[in-house]
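First the structure, which I've put down as structure tokens, then a few questions once you've had a look.
Every protein chain but one is kept in place in this view of the complex.
For reference, chains read A, B, C, D and E in written order, and residue numbers begin at 1 within each chain.
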């Protein structure tokens, strides 16, 4: 099978011990993750060849980050080593009504300062069938936006499927251009997008039509009209009960609307990467199952399982997802 | 008070840190446990003299396993040291809809290769009032089956009470004989058995009578008819909500049917050994209380408490069980 | 802003690792806390200048205890170093229906043996606006009772507000005088008291009037009649579901009755210090908000958040409490 | 083989993580130990039946302390449960020129308050061949001194060997009697004593004769003259290089003087219990070998090995000591 | 006593577990330290009032850094909260011939971007007797250089003693000015400097006179000639054996040359902050002892002890330093 290629920043995540606050921490657990690489790693775990493309500093932290994904079977050979620092963030995991908190420290990272010319997309994508990116990448810097722009162009030229999680984060856009200026061109090259109602409004000024029966369908239709390359809009919907208790379902519009039942997750072990697990599951499902409905259901169960797993990456097998898909949601011991 | 003697394999259990998957583990927590020894240890904690009989390799791991139960007050003097390795298993504890997983590595253990002649049952049982075994032991090897067979014969000869958790595990029976051939003879020597509907069907071809009002009663009656030595059939019934949330009650048939209310356990800390805790509680209760109904209620509360305790063994006192039995289920701080 | 001064014992708290029982512990987590110092530390965290007055042994443990509160910004300069040992207690945290347990080892501590003459209250309170104490202090020893008595007198003389959590603990009163003898004089000097129905009955023989519509109002009215200095009686009310699941609301009577909604806490990370967090919140609220109702609501949310935080002290900011007060109880990630 | 019985206090030892100072500790490692029980545990590990007699509070800490020695095979059945608290001490392990430090918190322990009448020495010693005690016990309290006095009398009456480590600790003698008053009577009942030059001077006013060729011989001769029951005086001699580097040899006088070579220990893992390991080794050697010289050599190697082992107790086997005795001091890997 | 004030950056230090390499780390131990603040904290531990002046981001990491020094008794009230990030560095501790390694990640920190106008030096220094700075601060940024320049001017104006560790780190000077341009003006305001031969050459072009008997004396004389305010030049001299074994002595020139014996440190627990401990010891000694020779000896022993302590800060008391000064270098247990 040809590779799925992901492109984006990988950061070192530093977390206090379970239930400790930042100021109580005498140590931090170290994980490496990023919204796009997490998708690649999830796919590698599901048996799909995956490669991730990124930029690290040429020091031990960059090496550790690369090894972390290499361990999971992600092809890291396209890593560019340049720049001065690995982006990082501090994560305090909440409980009950106390929210989890992130303190970012990613400014001026190697990835933010990447040189777009360092990526030879035709070479990178030559054995690939799919390119995945997120809205975080073009938010980081002009050169990062330029790099993914070139990647998408190459992918279209080579006939790959392109997917994006548009994921608008207002705080990130600091380099002088706005998401509203940059994103449309990039999204125009996509076949599959994850886009919430808020994202649609913030990025494209798209709101549900007055009196729409289903807001998700309404914004999906408008997205497809605006960006005719888009064939599928997908999304998770959350009914968050507390930092320790989550309920999620999946939604899909590809002309027709589908959704999955809600899945209940309590306790939530680690919600970071839940959306990336959804996407990894959906790409896997699309490459494997006959119908997008099956892919969607696989994706939402994969995402639910991710919430029970430590770290950014969804360490589940196809058999484990299918076990839950078959209705085994009570977590009985497997001997 | 005379001893309760248990016989069976003790394994080293290796678990990743809380909420980590096998492949994430940079260390494993070590516990020692076994379905029969756990009963003995529970009884010792409840103040009943207990001895466990088993076979370990003559190395540091065998020594550590023996010390682990010796610490809890179990008489380990009858341990036979022979063979080459301690059986072990790897346990990954699940969460929410993600199931816990066990990877066994117990083949060719010292216990599996035990020499039945090494156990002098008349000596072992001379200060005992009760012998307890489980269906795991005869599943392990022909010599293990032979040893427990001789133990049961001696117990009957010496007038002890004999109890068994028949516990059918299909995967274990690998040495050429079937459970269906071996178990009836062993169960025939028992006064008390734990037997689920599935076990009754798989082992003895006993199914609830068509139109039975209460399946448990129906199979219990048939068991007692087939094996007239049996005076009590007991069982726990679970309504598993998730890997983190369990509900259990106890059932008893001794001519009449009794049951307890359901007890709700959330979060579940460690469900391994929940059944052994039930049995330990039932044996304690039988030796202590006036009625089997009281013993049953004690047993199910003991089992519920076990689910909140790390490791295989139920580390609770009589006072703690009775505190909950008296209706204190809200876990308020005891100063 | 002038200081809030608290007075009382600080103990070393030693806890087994999460979910381990005392007898399983190969190590104990160390925290330092005390019912009064926890209030001071909570206030310091909320931005209110706080000083704590206590007595430690002149050894490394006393030093560590002082540093622990100094770190949080509590002014510890009034600490008296005398006596032989730091009081300590062992805490085993329960789960589900298994109760948390405390083993106290505080007898003959430096604080119990303090010399009242070592505290120059006029000096200590010269920059203060508020003095807070609890019913634990006079229970510890005659000299501790004497010291707080002198503190309250000084506070009244200097025009400070005085608050107390009357907190009756029968087991503590061992030195020859009874709470019923000692407490009335002390409570008579207070403006604000936390007093439950049980405390009112045990300490003052005050019970709800027959046919009272609201028991809390009834005992509050009687308290205010008996002790005319008291202007506000406050309390938390708990509907404890299990050791892992708590529900709390706040109550206030100051002539009129007010209460807050219930807040649901699951899982409970650490319930020790929940009441102190309530008081810290209430003092902060009283100094900040226009109405006692707002102070009460702030207090109960602060207390609820404390239940999600490890250790005795409520490590929350005003912004975090207000975030929940504004209805954000689902703990969504804050980036 | 008959039992060796030891009598004395067991304390909970709390240590910061390796190389951390007291004030840095967010947790303390927990060990249980005592100068006499350590001897018993060392003997049990060497295959000699051992029983320890002590007094614990009837709480979880007393239970944990008992279990800790029960695990190692020490017969704890004679434990008396009374009194209010377990003695404890805090240990900070030094490094290089930074000394290790102990903060004691043992006053008013269950052992200090023991009732001598609770110990039925004829029953306790009925299967014993040897009684061992140390000078710490009579230092703790008048009742502890009384209890060991009765124990020694019983031992003499029953024909046991009695040994003592006289171990004078000035700070401990706080209850009104002096070591100089109490110890002679107790030492008079001993066959074997560990006594350093300082101890001989402090306790008995015995100093090396002017111009003595060998001080150890000189004080030993005087001890034997004063206390004719004594047949052997033994001692370790240390050339301490630093907290991390120790050199020790053994000395014996039984009419003739013997000594062993020095053994070099670097790094020192844990020096607590090094003297107890020496005694355990000497008792083992005395019961096993033909000559006291062999016993002495075994003892000093056992003690050297103890310095490489975490905790108070010498967890070594006979084979391991003999391996070093045979000249294997380079610690090469044993497969 | 009046305060010693230090000024400089405090960073979060992240270290893999003991003996782990960066790429093996699944967690990092967290410490907070800085070359100047370490001096202040050492002084506070020795009983000298100390205040540190710095700039942190207004987030949880800045708060934790401040609390870390507040805990040790350093007055942190002058902290300015501005800028975006806390500087940090990753430290891998070596062993034997494997060197320790530092990966810096301090660029663009809050401190580097400080606003000199935010520091009111007359206010800051009004209760001070001494100002200490290092050559790291002016290396970080032009504004940091400006701030310390103003501080030194104010200190001179107010009659304080000023000390500096000139500490030339070539890699740090990145903002356009050179150390050779900036440092002379700053050093000109100092009474006491730490300056090695390399520093003297690199910063001031000062080399030992040809044929000088003592290089240290020679460069010290030249320094004092060039900067007449300097009255004392001090330095440590190391004979490093390995990452685990260090030998250090102290040197002083104040017209006359003095030196201490070498102190041997094995194992080295943590060498970071050894120089800061030397300076803290020297300032303490200068304020306490009659002669600079005594101060020097105190300083080098304080520094030696620091090498046995985890973290950047020298957590030793006066009594502990004096214990070693009196010749107790064998680290014998202190009970």
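The rule we apply is simple: a contact is a pair of C-beta atoms (placed from the backbone, for glycine too) under 8 Å apart; a residue touches a chain by one contact, two chains touch by 3 or more.
Treat the numbers as computed from the prediction; the structure is a model and nothing was measured.
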Inset, instruction - Kindly state which of the options A:42, A:72 or A:230 is in contact with the chain not pictured. - result: A:72
Inset, instruction - Against the chain that's been left off, what residues of chain E make contact? List them. - result: 18-21, 23-24, 94-102, 104, 169, 171, 240-245, 267, 271
Legend entry - On chain D, residues whose C-beta touches the chain left out of the figure: 18, 263-270, 304-305, 307-311, 315, 320, 323-324, 328-335
Legend entry - Touch list for chain A against the chain that is not drawn: 67-68, 70-73
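The rule we apply is simple: only the chains that are shown with their structure count from here on.
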Legend entry - Cα-centroid distance, chain B relative to chain C, in whole angstrom: 46
Legend entry - Centroid distance [mean C-alpha coordinates] between chain E and chain C, Å: 41
Legend entry - For chain C, residues that touch 2 or more chains besides their own: 18, 21, 23, 67, 101, 267
Inset, instruction - Work through the pairs of chains, note which ones touch, and then classify the graph as line, ring, star, complete or other. - result: other
